[in-house]
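Excluded from the complex is one protein chain; the other protein chains are retained at their positions.
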Amino acid sequence: MAEIGASSQTNPFRWLVVAVPYLWLIVFFAAPFLIILKISLSDTAIAMPPYTPTFEGFGALGDFLSQLDFDNYQFLTEDPLYFNAYLSSLRIAAISTLLLLLIGYPMALAMARASSTIRPTLMMMVILPFWTSFLIRVYAWIGILKPEGLLTLLLQTIGLLGPDDQVQIFRTDYAVFIGIVYSYLPFMVLPLYAALEKMDGTLLEAASDLGCPPWKAFWKITFPLSLPGVIAGSMICFIPITGEFVIPDLLGGAETLMIGKTLWTEFFGNRDWPLASAVAILLLLALVVPIVIFQNQQQKAG
Amino acid sequence: MAKSLGPVKRKFSPWTDPSATPFIRFENITKRYGDFIAVDNLTLDIYEREFFSLLGPSGCGKTTLMRMLAGFEEPTSGRILLQGRDLSGTPPYKRPTNMMFQSYALFPHMTVEKNIAFGLEQDGLPKPEIRARVEEMLKLVKLEAFARRKPAQLSGGQRQRVALARSLAKRPKVLLLDEPLGALDRKLREETQFELMDIQHTLGLTFLIVTHDQEEAMTVSDRIAVMDKGIVVQVATPAEIYEGPNSRYVAEFIGDINILECALTENAGVCLHEGHPPVVRLESDGLSIAVEQECPAAVGDRVAFAIRPEKVRISLDPPAAAETNTAHGEVWDIGYLGDFSVFLVKLEDGRVLRAAQANVSRLVDRPITFGDMVWLTWPLDAGLVLTR
Partner (left out) sequence: MKPSRFDSTVLTLCFAFLYIPIIILVIYSFNASKLVTVWGGFSLEWYRVMWSNEGLMDAAWVTARVGVLSATLGTVLGTLAALALNRFPRFPGRMAFTGMIYAPLVMPEVITGLSLLLLFVAMNVDRGFWTVTIAHTTFTMCYVAIIVQSRLLTFDRSLEEAALDLGCPPVKTFFRITLPLILPAIVSGWMLAFTLSLDDLVIASFTTGPGATTLPIKIYSQVRLGVTPEINAVCTILIGLVTIGVIIASITTKRNEARRIRDEHAAIRGAG
């Protein structure tokens, strides 16, 4: 459809609708990335702010360019800690996404197959934890998983664990997986549910009418048609999990390496802002492919 | 539905009067969307108090044309004149036209009253006048009892009437109706067609309707413009369009018709009847056809012969009169429509002609049945030679 009317384009205030949010995003979203990029290329200084300002007006552009260097990036490639943290982040994100799919898919399917009277209630029950604080949800698991926590107590009570044994999950990768799956489950279930729910029920009836048994109909009809939901859900989970900080920090142990945590430590612990910026830039680069997939998916859906 | 019909309609044909000035004039209108040409250098005149239809399949440019008149789209080139005034650059909210939308576009958060009053409020009319006008409109569309309802609380037919009342409330110079009856079921649609004509006649307004439904266009219109791919193929009264389509496209779009490919063998021959045009003779794979018609084609040209099924007589006996066209064939299929039966007759060379016969008596078993050898006959002035 065309515009409201060619004539209304004469209204100059009309362009404010685009200009105001656009400018806001350029200043507070796009510009910061350029600054990160710039700082990641500058030297650490002990002064506050902890980096040498490298840009003073356009006259100094030449100076500025000559000062840029790839020392921070070089450092990142030299220290295996960062490389390992990247790999570990991607590994944890991949495994978590897979776990989320394995749990979320049956759940979304069960919701989509439930009677239409209780579906809104089920939907609300999935969304409700999402409205409660992320931090609270992670915190809730600390009390359960820690060695002297409720899980130990439960297992001791039912006799699976000796009175002196304790569950050694807290501060390990397992706790991180539990925390991630718990926190991200609604994000996985909702796109899956949306894809499954809008599916035409007569398709399965048609398949059954043509002699296809239910399990085969699932693989041949339901699953392929829900793939957009699977991709959307996976991307919505995988991308932020890769950069996750709170969960590995609160539930993970010293050996849990994740790039978000490394960045946080570089920044708040070591106060090495340029290095933290370099870490951020590389994290972003690692996520470019999944982000592009996600965007395409969104555009197709929109 | 018992109702008083309005005043008897008189013959109305300002378009035949060369001194009449058109009320709306589309002048060399072209509308492009990128590479797509929606309307192609179109010129069209519409007269005051006319009920005018734009008829064509979806994508033919009829809706675009109407939206340009309403001001929602600007023509790429050309201009639209209303009472001689150029409308270019006038925004929709300043044009003396009102539109009834296909989706009705009733404001869901306002009552029926508020919807009807909306346009009047924009004009800043005094409150009592608005109230009076809204009441008048509610009465016109017989919805007085529903004034306080929201659109969601109305049936489809009632919504349609609210939409009509809302667009009439401002007494526009031209009322534009975009597929106004498309969402109604058949019976309601037929009733509403007559109501629309009645209202148009009573209020003396100019109506421009966009539709893809040829029956609707035939019923309500004074004139119809048949459109195809952005151009107007023919503008004429419903009867002229039905009986004298100027092209195969119009002939096939409106009603049912048989078309035979022919070669012209004789043009402007003898005049068989006093006052009728001279005879044109055609040859179509062994079938000779004679038509009384003025024809611009030359001998040897490929032309089409078109004849409506109801003008073809079907009989088990060979024709007696010599001055008709005849064809012989076998009844291949029969379509029983209740009021009519359509016979599909296979000629010796395999071509199929349709003949329709009114079922004037209550016979369940018709005398003509499948497999019968039958004669088809039609007089010289029943068919039409189409050169494009």
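As written, the chain order gives the labels A and B, with residue 1 at the start of each chain.
Note that in this section a contact is a pair of C-beta atoms (placed from the backbone, for glycine too) under 8 Å apart; a residue touches a chain by one contact, two chains touch by 3 or more.
Since this is a predicted model, take the numbers as computed values, not measurements.
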item	value
Residue touching the undisplayed chain, where the options are B:Ile37, B:Ala105 or B:Ala297	B:Ala105
Interface with the undisplayed chain - residues on subunit B	70-72, 91-95, 97-99, 101-103, 105-109, 118-119, 122-123, 146, 149-150, 152-158, 166-167, 170
Absent-chain interface as seen on subunit A, which is shown	1, 3-5, 8, 11, 13-14, 16-18, 20-22, 24-33, 35-36, 39, 49, 53, 103, 106-107, 109-111, 113-115, 120, 122, 124-129, 131-137, 139-144, 146, 148-150, 152-153, 182, 185-186, 201, 235-236, 239-240, 242-246, 249-250, 260, 263-264, 267-268, 273, 276-277, 280, 283-284, 287, 290-291, 294-295, 298-299, 302
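Definition applied: only the chains that are shown with their structure count from here on.
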item	value
Inter-centroid spacing, subunit B versus subunit A (mean Cα positions, whole Å)	59
